[in-house]
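One structure coming up, written as structure tokens, with questions to follow.
Note that one protein chain of the assembly has been removed; the remaining protein chains are unaltered in position.
Let's look at chain A:
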Amino acid sequence: MLQCIFLLSDSGEVMLEKQLTGQRVDRSICTWFWEHTVSQGDSPKLQSVIASPTHYLFQVLREGITFLACTQVEMPPLMGIEFLCRVADVLTDYLGSLNEDLIKDNFVIVYELLDEMIDNGFPLTTEPNILREMIAPPNIANKMLSVVTGNSSNVSDILPGATSSCIPWRTTNLKYANNEVYVDLVEEMDAIINRDGVLVKCEIYGEVQVNSHLSGVPDLTLSFANPAVLDDVRFHPCVRFRPWEAHQILSFVPPDGQFKLMSYRVRKLKSSPIYVKPQLTSDAGTCRVSVLVGIRNDPGKTIDSITVQFQLPSCVLSADLNSNYGTVNILANKTCSWTIGKIPKDKAPAMSGTLLLETGLERLHVFPTFQVGFRIMGVALSGLKIDKLDLKNLPKPPYKGFRALTRAGEFEVRS
């Protein structure tokens, strides 16, 4: 069981500590952790389970904030990690986003949330809907009220009804004047294109995100036109397993507000919407770079927010890169990013330039990997189609909205 949770800022300062069990954990563990992190170099990529001399540490890094949990005994490590992720999610949800100032400004709420979320090192209430009822999120109205009256309480004095219901994720007694439900398919395309330009791996990681504002206890059924394309699925706890097993139908009572109903994966796609062709030729201490970007398979909608990013190898002394379209930036950490946006009709975007290698090095022996970003509104590249959404238990028919979006996930082109 977890013994203590620390929140560290991006400079390693301990912002919060919450002791969970009788065995108190000294703050010095954070110092050890931070030194360990610094010594490892690539801090954001540090492994999530660390065995320190005194404790086992779990860490999750979000937006520069390190969530660090300690334990001394055997426990499922994923439980610790998932819990920290959940804490990060809930805090993001409460505070709008996540950064050092926000945490410090709202430390009381963070404490109250942590106290409600974990008891004696074991997660207690992690369902965001229930938490929202127990501890009110900070909002402008509350703040103004507290300034005016000098009196603020964000602790609810009644126990949320959902804690005792059989659908613990849903707030009870909801009433909306306008009932609406939106279903979004948000897909991310992962692809690896190897040195020879071959598409080695191409798959879609997708999420069905639902935003529901429905009164009472509605019962929803969502079915797909082609569920067979789905390779793997994971569900929100509200989804009933049986209908899915039998007919690939999602039957559920939704939580209130925005939530991730399901995530899925579609493997082995045959092609990617755009191509990126890097070429690096080096000779006599310099390396010529040229990168071409273009549309390979037109998805039917515009592809926008196209970016190409790569890390210059450490042996490169200086780089001189230009593009015929979009802007090229070289950041301090030797990251080079080329922002293209939309691909113009009249020309193919290209970036070219030279890299100067360190002295003594004739030719480049390590090659950067190009990360590609793009976004296509209105299309789910996996081909998944929502057939229909049925709603039961509702007084009047609600408004239903559907959207789709595909963006690049881990889309990599090796050179």
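The rule is short, and it goes like this: a residue touches a chain if its C-beta (ideal position, glycine included) is under 8 Å from a C-beta of that chain, and two chains touch if they have at least 3 such contacts; residues count from 1.
Everything below uses one rule, namely that contacts and distances are computed from a predicted model.
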Can you match the unshown chain of the complex to its UniProt protein name from these: "glutathione transferase", "AP-3 complex subunit beta", "Sterol regulatory element-binding protein cleavage-activating protein" or "NCBP1 protein"? "AP-3 complex subunit beta"
Based on the whole complex, identify which of A:Leu78, A:Ala225, A:Leu331 or A:Ala348 touches the chain you can't see. A:Leu78
Touching the hidden chain, out of A:Arg27, A:His247, A:Lys347 or A:Lys392, is A:Arg27
Residue, one of A:Ser251, A:Ser272 or A:Gln371, that touches the chain absent here: A:Gln371
Contact with the hidden chain, among A:Lys260, A:Lys277, A:Lys342 or A:Lys400, goes to A:Lys260
For review purposes, identify every residue of chain A that touches the missing chain, sorted by number. 1, 14-17, 19, 21-22, 24, 27, 42, 45-49, 51, 56, 60, 71-79, 81-85, 101, 104-109, 111-112, 115, 119-120, 122-124, 126-127, 134, 138, 142-147, 150-159, 163-164, 166, 168, 190, 192, 194-196, 200-201, 205, 231-237, 241, 244-245, 260, 263, 265, 267, 311, 313-315, 358, 360-362, 365-369, 371, 410, 412, 414
